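Structure provided below as structure tokens; questions to follow.
Shown here: the complex without one of its protein chains, the others still in place.
Chain IDs A, B, C, D and E follow the sequence of writing; residue 1 opens each chain.
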Amino acid sequence: MSNEIISEIRRDHLLNLLAKGERADGRAFDEFRPITVETGFIESADGSARVRMGDTEVIAGLKMIPGTPYPDAPASGVMSTGAELIPLAHASFESGPPSPDAVELARVVDRGIRESKMIDMDDLCIEEGKEVWMCFIDIYAINHDGNLFDASNLAAVAALRTATVPMEQYGKGEDRPLKTTCVPISVTMAKIGNDLIVDPNFDEGHIASCRLTVATDENGDFRAMQKGGSGGITVAELGRCLDMAVEKGREIRDILG
Amino acid sequence: MSNEIISEIRRDHLLNLLAKGERADGRAFDEFRPITVETGFIESADGSARVRMGDTEVIAGLKMIPGTPYPDAPASGVMSTGAELIPLAHASFESGPPSPDAVELARVVDRGIRESKMIDMDDLCIEEGKEVWMCFIDIYAINHDGNLFDASNLAAVAALRTATVPMEQYGKGEDRPLKTTCVPISVTMAKIGNDLIVDPNFDEGHIASCRLTVATDENGDFRAMQKGGSGGITVAELGRCLDMAVEKGREIRDILG
Amino acid sequence: MSNEIISEIRRDHLLNLLAKGERADGRAFDEFRPITVETGFIESADGSARVRMGDTEVIAGLKMIPGTPYPDAPASGVMSTGAELIPLAHASFESGPPSPDAVELARVVDRGIRESKMIDMDDLCIEEGKEVWMCFIDIYAINHDGNLFDASNLAAVAALRTATVPMEQYGKGEDRPLKTTCVPISVTMAKIGNDLIVDPNFDEGHIASCRLTVATDENGDFRAMQKGGSGGITVAELGRCLDMAVEKGREIRDILG
Amino acid sequence: MSENGITMVDENGMRLDGRTAEEHRPIKIEAGVLKNADGSAYLEIGKNKVLAAVYGPRECHPRHMQNPTRAIIQCKYNMQAYSVGDRKRPGTDRRSTEISKIISEALENVVLTELYPRASIDVYIEILQANAGTRCAGLTAASVALADAGIPMRDIIPAIASGKADGHVLLDLNKEEDNFGEADVPMAIVPGTDEIVLLQMDGHMTREEFDRAIEMGVAACHEVSDIQKDALRRRYSAEGCE
Amino acid sequence: MSENGITMVDENGMRLDGRTAEEHRPIKIEAGVLKNADGSAYLEIGKNKVLAAVYGPRECHPRHMQNPTRAIIQCKYNMQAYSVGDRKRPGTDRRSTEISKIISEALENVVLTELYPRASIDVYIEILQANAGTRCAGLTAASVALADAGIPMRDIIPAIASGKADGHVLLDLNKEEDNFGEADVPMAIVPGTDEIVLLQMDGHMTREEFDRAIEMGVAACHEVSDIQKDALRRRYSAEGCE
Partner (left out) sequence: MSENGITMVDENGMRLDGRTAEEHRPIKIEAGVLKNADGSAYLEIGKNKVLAAVYGPRECHPRHMQNPTRAIIQCKYNMQAYSVGDRKRPGTDRRSTEISKIISEALENVVLTELYPRASIDVYIEILQANAGTRCAGLTAASVALADAGIPMRDIIPAIASGKADGHVLLDLNKEEDNFGEADVPMAIVPGTDEIVLLQMDGHMTREEFDRAIEMGVAACHEVSDIQKDALRRRYSAEGCE
């Protein structure tokens, strides 16, 4: 049987299940897969976290390096987020420069953290106009079974919350924890037919017409959103997604502790 | 009918016309297409011009940025010319790094401006050895119907002649016009069979055996030349090209005003 | 006859010869091809050498430029080795960024020179923490008939031994010879069947199961090694290779003078 | 007064450039402006100047990207070097990669790609001058260019951003408002169904603010849609005269 | 005391981390750790943390790299950005190109590539945390991942480095020893025949020192081999229980 036929059969199966209100792995439509967060896993990083969300696994690591501030923000630290969809994580990922999918992933995670002002950028000034801390957040997909957005957001956030500013390494005094404020939590919904489900796994993401990722803060306010895929979403569906994002965001925030 | 056959028929048609002393669009051999020059079109640029030469259209924009001078010319500004043959302008243009055609175009335009000393480089010194103005001339092909050389030269020259040094933006005092001296005008001739025509359009350029671009100054002196294509040109033909380049250069200089 | 069949016949021929203790070009198993070393060939380089080893030919050139030291070695010069397998040298070489073969070649030559401390890096300090000499060794394959490792090592070493620090060019005083200490000599052995031969030519290298390059110093001590190819080598064979590398290294050192 | 101490909206609800909260900047669209492209459009919205061109359906290169059941839409969004305050280095950056991707996805919603298996429909968006809102301006222009190219579509997509500045939810932020603003919500809809096909948000918004931004954006998309249709009408009647 | 005035081995022959000269750092291997890969392994040796995954045999891209008589092995060794003291910029550098090449060659020695003409067997090695010895750690993990993938092999390759620091020939230098050390000799063998399939050396060693380093390395490779087999045994028995 060709891959296309298998894929067609699998698709029909999933759609039939959804019509009965079921998902292939037995979850409710608004149920995340089991989540584990392990921090400090990488000692060479200044902060790190490994997140498992079902069979999806990502590692985020932070490196902080003294550097020059931007001229228009001389007293602010600098942050940069990269995401690598390495071929180890899925048969469809290729070596080489970041694909559009990897670029989108990095930018969506970056926006959630940046727009929520999670990192206190003013605390990262070493000498105004001369030297500030540059925060490099690097995210690696380790096993891709869907919803890399939420897993990557969570890994990055957990890494930042447990990070250390490497003062000693650069002769700047004693190591101290990185100051973080708001914690943005991202929740991704997929639309399949007329159904909305959270935390789509690989197969679900594959057949979804579109996807919406919403990052909320402690107050349930919105900090970043990104729709993906060619399907359309009605204003009513959007409203249900936002309700779900706030509610599920709270649950995941509790896991983080 | 295949593309090659169409192209073959079109070629024969053009050659038959030329044998009768005619061009497909009714022009004389030494006649340019209608030229319009619109300056100041791009307000975000420090100088800009849109040039239409028949259906060929290009935009040139200038950005001036303070930078470091070269060690061997500490009191001179710096110029750099880029040309982008973007896929919007022709079905044969591709995304990605500049093709050899784009590189040649940029370098020929650059040479005309550089060798005529059009920009008063000494006037672009801010602090000797420390800071000078860097002039970035960026040329975009918008619609390619042949003779991008002359259209690009004209757009770049018109942009420079109407440019403003952005003193205020960089806290260097009041804005002032960019000082230009000589105005180099480029005229391109194509050789088809034994005929020489100016301003070849796309089809004419396609069947030409070679091409000669000549940039002249106000005195009719030569500032830059570039032969292209694999055809040969006799010394006598070269002489006729040079006559044409001087004469047509004057006409175009009048259009510039 | 297809290329594969020719190649198969050639392979059998070489194996038959080796079984009789012979090589196609009449050499003994432990015999290098004739070696010539010509230094100072490139006047624009600060040191240069052309090495011919049979029909294999390489040029190495040195350029020395003042630059910034590494923070962790503020009083030491910097060296960098590049190797270009240009398409001029062999039908199988392609234009573009260095292939894995070129990268390996450059790194093996670099290690021999670096680990033997051939260049007196402390002598290359201009002003501690501020300015040091950076040595760029660039190696170009000119004709590839096998064993580029030893030819490249020899060319680099000969270029360094006859190099001049270009003091005058950079206003640092009078030109002076580059100070070198140890001279690392690389000897490459190939294993074909159960035979070990030195200085494999192209055909021999092609059918070898593996290759061992060993760089020794004046004392016969080891400074760098690199095994290549997928074949295995026993500890006993390794021992014979090391004996050969020391002995042949002495011979080649004598050629250098 | 905003967080930054800069007043963006006066006591009468007027913005610095004289607009009300729900008002978009002046929009001008012209279809069919390029000879070589199969379809094209030029668009200005405030100080933004945008060109879009469509080539295709045509053979898809490289072949491994072909889809055997439908055409793929390959959009390239590009900012020209002089379009912004500082010179933008030519070439693709991460921002333009992301924008190209979401615009391609939005257009796939309406183009009848199933009519052209294995083909590519190439959409080029060039930003000649940028002043906040270029991705929406680009998508709006690209939709007109697709229609101008005669590509069969279920509908023509308009796009616009709403946002928040100085504590107010405002439509279509200009550059000054965006620089000191608190949130930005670019969106695009299918006018016939009001389905949202492009949506991003960054900044800080409560639920009520966001709902208001969507409401404003959807209404404004319909206004943009009318301007798009008007441009195509002018284009078709001009063609009739040719 | 070493050339650098730093003592690495005390009067009792003990190293700074309490090991003897012939002792390797603690090694932990787990096979089958990734769902998507056809085979995988996680390995720790001292502070090194390494993941290896195998995909294939599968179609070889690009096609001109196909070998009509056998599979090719394409190994990619990659250091993750946060794995080292300074941040490593993502992307291939010359060091990783070289390491990928010699690991591919070593693996070709044992994999029965002739069973899969034209195919590619892709081996990915990711260094999560680096502390000297990552190429040997990577090759050791890759061998286990290949076995976990069920790829037919003549043998399973173990690898380890010996070296020299403070004038002593030592097994498996850690980062501190390597930084101030005098030589490094990474090697890999086929345990069934003791043939060496990967060998590099840099630094300064006499013949006796080098012979000792090889002797030590070969012995230690057999210890690594036992740990590899143990990991696979645990993997197979775990599979049996599933």
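Here is the rule we use: a residue touches a chain if its C-beta (ideal position, glycine included) is under 8 Å from a C-beta of that chain, and two chains touch if they have at least 3 such contacts.
Quantities reported herein were computed from a predicted structural model and do not represent experimental measurements.
Colleague: So which shown chains sit in contact with the chain we cannot see?
Modeller: Its contacts among the visible chains are B, C.
Colleague: For a quick check of understanding: of B:Leu14, B:Ala60 or B:Ala106, which residue touches the chain that isn't displayed?
Modeller: Reading the full complex, the residue touching the unseen chain is B:Ala106.
Colleague: Provide the residue numbers of subunit B that touch the chain removed from this figure.
Modeller: Contact residues on subunit B toward the absent chain are 98, 100, 103-104, 106-107, 111, 114-116, 212, 217, 219-235, 238-239, 242, 246.
Colleague: Please output the residues of subunit C touching the missing chain, sorted low to high.
Modeller: The list for subunit C reads 41-46, 48, 55, 57, 59, 61-63, 65, 82, 84, 86-91, 95, 97, 136, 138, 140, 142-145, 169.
As a convention for this text, only the chains that are shown with their structure count from here on.
Colleague: Trace the shortest sequence of touching chains from subunit B to subunit E and report its length in steps.
Modeller: Minimum step count, subunit B to subunit E: 3.
Colleague: Relative to subunit D, which chain has the most distant C-alpha mean position?
Modeller: C
Colleague: Tell me, please, which chain's centre (mean of its C-alpha atoms) is farthest from the centre of subunit B?
Modeller: It is E.
Colleague: Since subunit A and subunit B share one sequence, what rotation angle in degrees maps the C-alpha trace of one onto the other, as a multiple of 5?
Modeller: Angle of the fitting rotation, subunit A to subunit B: 120 degrees.
Colleague: Measuring from the mean C-alpha position of subunit A to the mean C-alpha position of subunit C, what distance in angstrom results?
Modeller: Once rounded, the distance between the two centres reads 48 Å.
Colleague: When the C-alpha atoms of subunit C and subunit E are each averaged to a single point, how far apart are the two points in Å?
Modeller: Between these chains, centre-to-centre, one finds 26 Å.
Colleague: Two or more other chains in contact with one residue: find those residues in subunit C.
Modeller: Answer for subunit C, listing residues that touch two or more other chains: there are none.
Colleague: In subunit E, which residues are in touch with two or more of the other chains?
Modeller: There are none in subunit E.
Colleague: Which word fits how the chains touch one another: line, ring, star, complete or other?
Modeller: It is a line, because the chains touch in a row without closing up.
Colleague: Which chains touch, pair by pair?
Modeller: Result of the pairwise touch check is A-D, A-E, B-D, C-E.
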